[in-house]
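Left out: one protein chain. Kept in place: all the others.
Chain naming follows the written order as A and B, and within any one chain the residues start at number 1.
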Amino acid sequence: MMKETLWNNITQLREKSPLVHNITNYVVMNNTANALLAAGASPIMAHAPNEMEAMMNICQVLVVNIGTLDDYWVTSMKKAAQQANQLNKPWVLDPVGAGATPYRDEVLSDLLSLHPTIIRGNASEIMALAKHNITSTKGVDSSAESNEAIAAAHILDEKYQACICISGATDIIISRDKEIHLLNGNELMTKITGMGCSATALVAAFSVIVDDRAEAVTSAMAMLGVAGEIAAQESKGPGSLQVNILDKLYSLTEKEFMSTLKLEVKRG
Amino acid sequence: MMKETLWNNITQLREKSPLVHNITNYVVMNNTANALLAAGASPIMAHAPNEMEAMMNICQVLVVNIGTLDDYWVTSMKKAAQQANQLNKPWVLDPVGAGATPYRDEVLSDLLSLHPTIIRGNASEIMALAKHNITSTKGVDSSAESNEAIAAAHILDEKYQACICISGATDIIISRDKEIHLLNGNELMTKITGMGCSATALVAAFSVIVDDRAEAVTSAMAMLGVAGEIAAQESKGPGSLQVNILDKLYSLTEKEFMSTLKLEVKRG
Partner (left out) sequence: MMKETLWNNITQLREKSPLVHNITNYVVMNNTANALLAAGASPIMAHAPNEMEAMMNICQVLVVNIGTLDDYWVTSMKKAAQQANQLNKPWVLDPVGAGATPYRDEVLSDLLSLHPTIIRGNASEIMALAKHNITSTKGVDSSAESNEAIAAAHILDEKYQACICISGATDIIISRDKEIHLLNGNELMTKITGMGCSATALVAAFSVIVDDRAEAVTSAMAMLGVAGEIAAQESKGPGSLQVNILDKLYSLTEKEFMSTLKLEVKRG
């Protein structure tokens, strides 16, 4: 995967402005919509079961984010995911808080059975998703958690044929024979709520532009990681960082992207 | 309509701080409340059917915005609109996504039958609202859409006795014999979610201050358009623009307003 390809995908996103339907959580809706707009995509946010079918006909990709789930919203999430499958449109799962409560895990089990195209979560969420299957793969050094998450990602990939993104200080993208690491971003991004949710929405947007799942996810995570890393340099705290990331998603140049991107193709 | 009159309305809004009850969508609630506060008004946000009657007694105007509608919220929207009519208080409809799904159109048909005082939408939404009535009025040049939206606005005005605002690069206000154009704003405003929703809330606030519907709508759209245009000059992207618009709504001076406003009274 070439850096030039990723930049080309970013310019394609800005030109084609894919329509992303989000069934997401209350906390991040505003920022997610703004991140999509700043990056060049077009957001829809709707959740009534009565209009899920019609919305899925209009949109090009679906995001299901369970952050503030309840039974009413879960009904719509399932309906929309099923419709995505029938229409052969990609859908992306953000398993917020996986493992935190039995209810979340039950809902996630149902959603996994609907075969999300892509799953993006942090290491703990990806491990929780795979927890009933995971074998002992614990390492002995500081990368133990990361190694365990990679093992979990492979289990999910094999079982559900989904491309997996483990986001963190290093973002790791796993898909069949591919493993890509991205080392961009800034620690201060963890002090803003919903950065992961924005990442998931951008992943969805790029999956309309790029057929290869791993390349789509890498494009999204690279764009956000680079924008966040540059934005952090001129931010005094998490408040200004949130604002500056939106500005940088909008104004990111090829030169900035190429000189900042830290990409490691481990396999594939 | 004189520019001085519009500025006088803005100072009146700041002095009288009208209480605006919003039944609006999840995506924009925070920004809408902040836009109302920055402009000098007082927001309420509530949606439980159990307290709609009491809230309508307290507030001075109602906003109904269907962005993230569902059956539970629609029940409250209708109840509040009926109550507004009984109490002779104005109510403003924001038909977000009109035409996107049959469910939205069904709900909008019900809401239109409750005779909103004012309707604010973009050209596509206004055309969708009037679509079952519209006759062929397509122009042949680049203003075709705008011309068609104006025709749709006249249909809605006549059928429902509502003042219509078509917002866009040019904001067009239609009410009976009046047609007013505002040419303020900045393209970057389209990259922030919920600018239209903030406009609708400001329209509602001014409708408490000004009896003439067209003048109230023009005051609101002028305030936001001028604030946005000035704010854009010092913004690096949509993130900082969102922040700067709130600052400028709060700090806008008569000199800034008068020197920036681009108003064209076509008729009336």
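Please note the rule applied: a contact is a pair of C-beta atoms (placed from the backbone, for glycine too) under 8 Å apart; a residue touches a chain by one contact, two chains touch by 3 or more.
No experiment lies behind these values; they were computed from the predicted model shown.
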item	value
Candidates B:N30, B:Q86, B:Q233 or B:S259 - the one touching the absent chain	B:N30
Selected residue (touches chain absent from view) among B:M55, B:V74, B:L111 or B:I180	B:M55
Residue of A:N8, A:N85, A:S240 or A:T260 touching the missing chain in the full complex	A:S240
Absent chain, residues of chain B that touch it	26, 29-30, 33-34, 37-38, 43-48, 50-51, 54-55, 58, 72, 242-251
Positions on chain A contacted by the hidden chain, ascending	25-28, 30-31, 67-71, 97, 100-104, 190-194, 235-240, 242-243
